[in-house]
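Here's the structure we're looking at; comments come further down.
Omission of a single protein chain aside, the complex is shown with its protein chains in their original locations.
Just so it is clear, A, B and C label the chains in written order, and each chain counts residues from 1 on its own.
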Amino acid sequence: MSKFKLAMIVALCAAVVVPAFTRTPQAPASSSAASAPDPKLPDSKLPDPKLVEDLVYANRILSDQGVVDAFGQVSARDDKDPNRFLLARSVAPALVTKADILEFDRNGEPIDARGRAVYLERFIHAAIYRARPDVKAIVHSHSPAVIPFGVTGTILRPIYHMSAFLGAGAPVFEIRNGAGMTNMLITDNKLGDALAKSLGGGTVVLMRGHGSVAVGDSILQVVHRAIYTEVNARLQAEAARLGPINFLTPEEAAKADAQTDSKASISRPWELWKSRIGKIE
Amino acid sequence: MSKFKLAMIVALCAAVVVPAFTRTPQAPASSSAASAPDPKLPDSKLPDPKLVEDLVYANRILSDQGVVDAFGQVSARDDKDPNRFLLARSVAPALVTKADILEFDRNGEPIDARGRAVYLERFIHAAIYRARPDVKAIVHSHSPAVIPFGVTGTILRPIYHMSAFLGAGAPVFEIRNGAGMTNMLITDNKLGDALAKSLGGGTVVLMRGHGSVAVGDSILQVVHRAIYTEVNARLQAEAARLGPINFLTPEEAAKADAQTDSKASISRPWELWKSRIGKIE
Amino acid sequence: MSKFKLAMIVALCAAVVVPAFTRTPQAPASSSAASAPDPKLPDSKLPDPKLVEDLVYANRILSDQGVVDAFGQVSARDDKDPNRFLLARSVAPALVTKADILEFDRNGEPIDARGRAVYLERFIHAAIYRARPDVKAIVHSHSPAVIPFGVTGTILRPIYHMSAFLGAGAPVFEIRNGAGMTNMLITDNKLGDALAKSLGGGTVVLMRGHGSVAVGDSILQVVHRAIYTEVNARLQAEAARLGPINFLTPEEAAKADAQTDSKASISRPWELWKSRIGKIE
Partner (left out) sequence: MSKFKLAMIVALCAAVVVPAFTRTPQAPASSSAASAPDPKLPDSKLPDPKLVEDLVYANRILSDQGVVDAFGQVSARDDKDPNRFLLARSVAPALVTKADILEFDRNGEPIDARGRAVYLERFIHAAIYRARPDVKAIVHSHSPAVIPFGVTGTILRPIYHMSAFLGAGAPVFEIRNGAGMTNMLITDNKLGDALAKSLGGGTVVLMRGHGSVAVGDSILQVVHRAIYTEVNARLQAEAARLGPINFLTPEEAAKADAQTDSKASISRPWELWKSRIGKIE
């Protein structure tokens, strides 16, 4: 039935954006599945189509804004089943379409990969969704301005109100501590759990010699945080060359965050970023 | 009557740029108002349509030139009523159209918001228009290269003739001095007044942990100043890494400013920047 | 007759690029002049139309490559009359068309301005053409990476073969030395002569608190030099942060320059840069 559920997602997308499926030869099969739906199917259990659409926009926006290149991923917890999450097949975020979105279980295994390659680092997402019930969306990236902070011990802290979610500063995950010499990647649940532990109750964790992870209570919030983490890193590196930095205090950060992370505040850039992407498939 | 006046602005815009209003469902109502104008209306009291058009261009240009992202605003004093100013509804500057321009009173309250959300920081504009009768246009931004100067105590000074308006250097507004721990934003008239006091008789004021404000005697001048404030910050930060900087002296700055802030001089980039935007709605 | 000569230039351009003249109301008058040419006119005295076309491309390329913004100019010596040079009317280089090209005498005065505003700093060009008979083309710009070198005393030197034309390093013109407190601009022939003296027999001279000038024996060469002066400044500033720089020795610079400034070598980027501009008017 989960297979059917996924076929339904695809079919649903196909119904809305048929021309997009000129790129996905799987579509005809899905369409035929869709043309004969099981009348007993609990449709309400399918992820909200808006969630799938927002996830595709999130992929494109993060690429357009320079947070991800061909690597990095954004996921969302299934709004109907909190033990599952949505994540694209292994493909560059800039190229993700609705048909590329797959569903994964709490251990990071695809419910039905439909023959497609999946991201090696899906365990980053699985582990954090397990550890943090409040988290509804996750971005992992090699966001360029953030990398230097992960390898130098310089704490990434909020230089202005827009990145107030960084609070007292982002922790750094050192994979060597638990796992010694590795290939640097989070390729299983054990490494994922260690990373989730470094993140703790925070919003962003850096990964030494690798990248970073941002979490949020919605796709809009996590995209906002991933982008302004990168912006803050650029600004902080520039400022550090001019002299000692007068950061937001933890109290200022908490107050500013209450404002800048409000729905009204994060919706404004989201609309702008979407307008740069245009229609999606 | 002020309601009618605003309806007239919208109708006027509608008459010129009808297709734009496919995006503004309010338009039909406005048009009907326009189709039955009060013959006693003092039309000459409406803001110059050219002012509204220039304000829309200013929004788009500041975004295109990287001074504003989804946040930041540009306003203009009403040329017919100096106690009022024009400012867009709460929306990313890159997306502003003529129909988004609202009018505000001297306390920063919208004359008629037409049901639209307004910028939280409109008090920046209101306070400065109150304090500085010579100011006809204001830009508030989180212009990226300027942020590091606000948090490090390094004075932003004119490195070349194009930013001579910076004179002896831009002051920095420290919100902590008067208000203690805040969310960093200028959310009322008291904070606005404090900011206006820091600006004094100057052209630009930085805001620690937040952004900056530029003022001018016209939209063209303030856009010019906001853009070259950002350029100067980039150049000064680069130069500071090479060695001690030989800045323009205050006398050189005054003489250069007389030339580079002339109408002839600021019209040239304005035409270039407009050409990059194309037609507006 | 010089008036006629200029009318001929315009008419020539008009003949080739008629649609361009929808932007130039002066065109019809010029065309009528062209329709009744003086049969005794020495046509061979008109500047080569290819020179005018290359000058327009040079304007567009320098803008596209980030060497000029709305300010800065590029000129070429008249191939038929070495006492004259070609330079656009006062307009942003990105917007220059063939119809904007005017001719100036050895003192920097327009032969026939056709009612158009001319650049304030045309004396930079006039003075250098007077002082350096070998110079056939000149670029003046506020090229951003170069500005910091002009104000810090750090010598701009060739970091790699592509900027070997910088030789033992570019001199800096300090306008204060001869003229005291000024508006920083080269607004007359006396200041122009002082600048030309600082340039000496070199290829590039920086102007403290203002910009820089590159010269060449052709439009292609001067565009090449202006662009790679900017690139060298970027690279040198980056390298200076890593440690002491092993520059090209003067001997290496001379040998590399003989290769990289060859016609074959500078034609390759010119074709690439032109391809980014497309057709011109």
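Heads up, the rule we're going with is that a contact is a pair of C-beta atoms (placed from the backbone, for glycine too) under 8 Å apart; a residue touches a chain by one contact, two chains touch by 3 or more.
Bear in mind that the values here come from a model prediction, so they are computed numbers and not experimental data.
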Shown chains that the omitted chain touches within the full complex: A, C
Residue, one of A:49, A:110, A:144 or A:243, that touches the chain absent here: A:144
Residue, one of C:89, C:114 or C:161, that touches the chain absent here: C:161
Touching residue (missing chain; options C:180, C:244 or C:278): C:244
Interface with the unshown chain - residue positions in chain C: 158-162, 164, 231, 234-235, 238-239, 241-249, 251-252, 255-256, 258-259, 264, 268-269, 271-273, 275
Residues in chain A touching the chain absent from view: 69-71, 90-92, 94-95, 117, 120, 142, 144-145, 147-149, 151-154, 181-185, 208-211, 237, 240-241
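In the analysis below, only the chains that are shown with their structure count from here on.
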Topology of the chain contact graph, where touching chains are joined (line, ring, star, complete, other): line
Closest chain to the centre of mass proxy, which here is the mean CA position: B
Inter-centroid spacing, chain B versus chain A (mean Cα positions, whole Å): 35
Whole-Å gap between the CA centroids of chain A and chain C: 49
Residue list for chain A, restricted to those that touch at least two other chains: none
